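One protein chain omitted, others in place.
Right, chain A next:
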Amino acid sequence: MQWIKEDVKQYIQAKEYVDTVIVPLIPYHLSKDSELEKNAFQSEVLSIFAKEIEKELSGRVMLSPNYYYLKSGSKEEELNRINSWSGDARTQPFNNIFFVTFDSAWKKDEQALDGTLIWLPGIQSGDLKSNELHSFIHDQVEQIGEYIKSYW
């Protein structure tokens, strides 16, 4: 399920079946030319990624809107805000909260996150229309799906 009217309507009626939230964590900045392309690309890929996972598991998973943060910003502040997203979800209750990201910076703060971090390494550049990328995403989605299911 996604953060759209149709889906939340369904969610309200089927709450007891939906216990998992996925929050994509996506860095954003305009300050470092050399990184722009890579970061924008990763942002695109992660959004597709998150949507694909949601599609496979949509009956039990709520995909939150992307969480964007300034790449150079204070991680501590972001942690507070992110955990307040978790806190809000936990009131429902959503028992499983997953953060997906390409940004390795979160690895350091994994313990402080209220939820499970899924850090996806690699993928620096590529062509979103290419078959290689599609099958790459497909494989990853499958693996991450398995991982999420192992929490159920």
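What we mean here is this: a residue touches a chain if its C-beta (ideal position, glycine included) is under 8 Å from a C-beta of that chain, and two chains touch if they have at least 3 such contacts; residues count from 1.
Here is the rule we use: contacts and distances are computed from a predicted model.
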By UniProt, of "Fe-S cluster assembly protein SufB", "ABC transporter", "Acyl-CoA/acyl-ACP dehydrogenase" or "Menaquinol:cytochrome c reductase iron-sulfur subunit", the chain left out is "Menaquinol:cytochrome c reductase iron-sulfur subunit"
Selected residue (touches chain absent from view) among A:L57, A:I118 or A:I144: A:L57
Which one touches the absent chain: A:K9, A:K32 or A:K149? A:K149
Contact set of chain A toward the excluded chain (per top definition): 10, 14, 17-18, 52, 55-60, 138, 145, 149, 152
